[in-house]
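Next up is a structure, given as structure tokens.
Right after this comes chain A.
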Amino acid sequence: MLDPYLPLVLMFALAGAFALFSVTAAPYIGPRRYNRAKLDAYECGIEPSPQPVVGGGRMPVAYYLTAMLFILFDIEMVFLYPFAVSADRLGLFGLVEIALFVATVGFAYAYVWRRGGLDWN
Partner candidate 1 sequence: MSWTLIALLLLPLAGSVVVAFLRGDDRVAKAVALAVSLVELVLAVLAWVGFDPSSGERLQLTSSAEWIPAFGVRLSFGVDGIALVMIALIAFLVPVVIGGSWADKLPEGRSAGGFFALLLAMETGMVGVFAATDVFVFYVFFEAVLVPMYFLIGRFGGPNRQYAAMKFFLYSLLGGLIMLASVIGVYVAAQDRLGSGTFDWATLVAVTRELPLSTQVWLFLGFFVAFAIKAPLVPLHTWLPDAGAEAPVGAGVLLVGILDKIGTFGFLRYCLPLFPAASRELAPLVLVLAVAGILYGSLLAVGQSDLKRFVAYTSIAHFGFIALGIFAFSSQAGAGAVLYMVNHGISTGMLFLVVGMVMARGGSRLIEDYGGMAKLTPVLGGLFFVAGLSSLALPGTNSFVSEFLVLIGSYPNQPVFTVLAAVGMVLAALYVLWVYQRVFQGPVRGTALIGATGGPGATVDPERADVRDLGKRELAVLAPLVALILVLGFYPKPVLDVITPSVGATLSEVGVADPVAQEGK
Partner candidate 2 sequence: MTPTYYLLLSALLFSLGAVGVLVRRNAIVVFMCVELMLNAVNLSLVTFARINGALDGQVMAFFVMVVAAAEVVVGLTIIMAIFKTRRSASVDDSNLLKY
């Protein structure tokens, strides 16, 4: 009996091989004509700003907030799935617990909402 995950690995390998081949081959297949402007960052024709964006680029805090919220809810889902699978067996206890769980997340959610964490102005 084969490991049930083998097909996934094969799929991964095939897709990876294909993608890697593409990115590796690309420079060799295409032409190469040096032009300094071409290698600058694209900023709509403006001279690119001198500071490097990599590492130092700063972004609105809201993105961090979204990332944190995502983590919160993603983890919530991690708990909802096992419950969902065995919901019928858990009966009233499981139901009450999961309702409490969702409510707890809901409190945090309401807090974030009310305090403007979800606003993009």
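Note that a residue touches a chain if its C-beta (ideal position, glycine included) is under 8 Å from a C-beta of that chain, and two chains touch if they have at least 3 such contacts; residues count from 1.
Basis for inclusion: all candidates are chains of the complex that A comes from, given by their letters.
These numbers were taken from a predicted model, which means no experiment stands behind them.
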Inset, instruction - Tell me which of 1 or 2 touches chain A in this complex. - result: 2
Legend entry - In the complex, chain A residues that touch candidate 2: 61, 64, 67-68, 71-72, 74-75, 78-79, 82
